[in-house]
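What you see is the complex with one protein chain gone and the rest in place.
Let's look at chain A:
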Amino acid sequence: MTLAGRTAARWAWLRSPRLPTVPLCLPPWLPTAPVACERPYSSQSKDKLDMSTYPVESIRNFSIIAHVDHGKSTLADRLLEITGTIAKTDRNKQVLDKLQVERERGITVKAQSASLFYNYEGVNYLLNLIDTPGHVDFSYEVSRSLSACQGVILVVDANEGIQAQTVANFYLAFEAQLAIIPVINKIDLKNADPERVEKQIEKLFDIPIDECVRISAKKGTNVETVLQKVIEKIPPPQCNTADPLKALVFDSTFDHYRGVIANIALFGGEIQKGHKIVSAHTKKRYEVNEVGVLTPNEQPTHKLYAGQVGYVIAGMKEVTEAQIGDTLFLYKQPVEPLPGFKSAKPMVFAGMYPVDQTEYNNLKSALERLTLNDSSVTVHRDSSLALGAGWRLGFLGLLHMEVFNQRLEQEYNMSVILTAPTVPYKAVLSSAKLIKEYGKTEITIINPAQFPDKHLVSEYLEPTVLGTIVTPQEYIGKILVLCQDHRAVQKDMVYIDEHRVMLKYLFPLNEIVVDFYDALKSLSSGYASFDYEDAGYQAADLIKMDILLNGNPVEELATIIHSDKAYATGKFLCERLKDTIPRQLFEIAIQAAIGKKIIARETLKAYRKNVVAKCYGGDITRRMKLLKRQAEGKKLMRKIGNVDVPRDAFIRVLKRQTDK
């Protein structure tokens, strides 16, 4: 299998032209059989390691965090080489990024961990590198990775300086009160300007300039210094082997042969084969089959001790049994569970349908298998009169959605129709009847069909995010206008150096799910970076907009929308439909309506002439072929009132607008 090289994209959720929503064919390098994404079933040696030689004082648990393409994975490769964890060759590229999508996009989706053994000033240290996903879509993964750490290496590109994701990642680490080692990478590049980046770090993060380490991960320059800083600056975990077992589950993967492999960090006690353990969350009891460390493949050990990080296999059959944030303890020796994480909340929803309905069952099984390793995706069965049976999937963000879709294609050879993303709105009910019906006063609306009428609610709420934009100053004017157009409210604006500005805006989430990032990139010639984090709900003037064809509503095109955007969106949808519905024998009124009020209209005129001019001997075969194809197409059309709408008209209107 050939893997494509690291993507040149400076940010991961670029709409890749290789990623059409409705792919016609798969690229030839894709494997035809599903590629399991779980770890290879291999151990590096038969001899079990004795981990008792690593007392708590000699352990450091840390992560590397960075904006995409600032060199996180390359630094990880070097650390693995220096510590002898992997052999030093030219081929070590993104060793911890095992998924094809990760290597192609140069991002980390699924966090991986590795234990490094390193002798420094005569002491043997155990350095646990806990890799984190590279994007805030995966911030729940980042935060659960960070919870097992006491410090982070914050990597910043010496050329690009601080970017939006650098800021987001810094605050995650800062709020978790972790030690932060700033590292300026790529100092070997021609345009590297480490002084400027040091000043940015000082200004924005309040970290003294002399604490920054200048390195070139690619060339290995100063990477040893980073290891030494890890040992000096990051405190060892605070825990005791004499205490009862207290293990935090911070990740899990699924292996078809061995079941669930749970990644754990020991906050107390020890664990070994044969131990009876209990999940604080499910109260289920298990017997430990195997424990070990990740180097980065599984390496069985006799035991794991307090402060250490590794894995446990204990006969769990489903990923849901190893809840992220769960605490494991010894049977009959219960402990106070560690504060669990809030479970990941889907922020972006999209309909997913098989391109061909006969593929429904194959897609269903692919979805089931993929969600085994990505429990953050929510799956609800859904069906559309136009697109058939499918699902409504909830994702953590747009990148998450794209990565999931790409993994379906690459690892399971599935082509799907993905509808335009929507966000979960809420309504605070005022109608006593509805409150009784739902059993609560606040409901979440995912499907426009459930949108309660205005007189039944006291207010509607929409999800918001706090967006961070880092940009060269010359683009500020355009970016301010762009943000305003997307209903954003400015919260902060800081010059991080003489040329670069960091802007903070509160965005309604639905304003950024479709085209915001593309627009930002194009108006800043690619120089502005963007990241966002969940910022709760705010009241919003929401309405439900229907699309009518000759007065009949088209169920699948109903949308929930902010009233300020209704006119423009209604006009856009009507125009797009006009371009995609073929002319028919009668005139068709295409209208956007709010309640009874029509806000946009396009008229598709009736055909007045549609007959081929020449039809003689030689033309007949060709003619009949075309007619029969049209007759077949007719059977597949969705009839709305008397209007025949071809399926691809819906696909063209419903699918994401950037995938033209």
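The rule is short, and it goes like this: contacts are C-beta pairs under 8 Å (C-beta built on N, C-alpha and C of every residue); 3 or more make two chains touch, one makes a residue touch a chain; residues count from 1.
Criterion: contacts and distances are computed from a predicted model.
> Can you match the unshown chain of the complex to its UniProt protein name from these: "Auxin-responsive protein", "Cytochrome c oxidase subunit 4", "Ubiquitin-related modifier 1 homolog" or "Radical S-adenosyl methionine domain-containing protein"?
"Radical S-adenosyl methionine domain-containing protein"
> Need a quick check: the contact residues on chain A for the chain that isn't drawn.
So the residues of chain A touching the unseen chain are 583-586, 605, 607-618, 620-621, 623-624, 627-628, 630-631, 633-635.
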